[in-house]
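One chain of protein is taken out of this complex; the other chains stay put.
So, subunit A:
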C-alpha cells in the first residue's frame, strides 16, 4: 500500500517538473496572460494612486490629490 502511495505521489511530482520550452512561450505573451492585461489602465490607476497617497510614500513624487500630475 505504501509503495502504491509512493508511486502515486511520484506521479504527481513528475507533472511539476515539466518545463515550458523556449518555443512554447507564445501564449504567455498574450494580453490576457499578463498580470495587468490593460497596461494603460493600470498605469493610470497607479498614477492616481500615488498622487492621492503621496504623503504615505511609495513614490518620490508629491501630489495634491487631484490625480493631474
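Throughout what follows, a residue touches a chain if its C-beta (ideal position, glycine included) is under 8 Å from a C-beta of that chain, and two chains touch if they have at least 3 such contacts; residues count from 1.
Rule of thumb we're sticking to: contacts and distances are computed from a predicted model.
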Listed names "TlpA family protein disulfide reductase", "Probable glycine dehydrogenase (decarboxylating) subunit 1", "Phosphate transport system permease protein" or "Nucleoside ABC transporter membrane protein", matching UniProt entry of the absent chain: "TlpA family protein disulfide reductase"
Missing-chain contacts mapped onto subunit A: 6, 10, 13-14, 17, 19, 21-27, 29
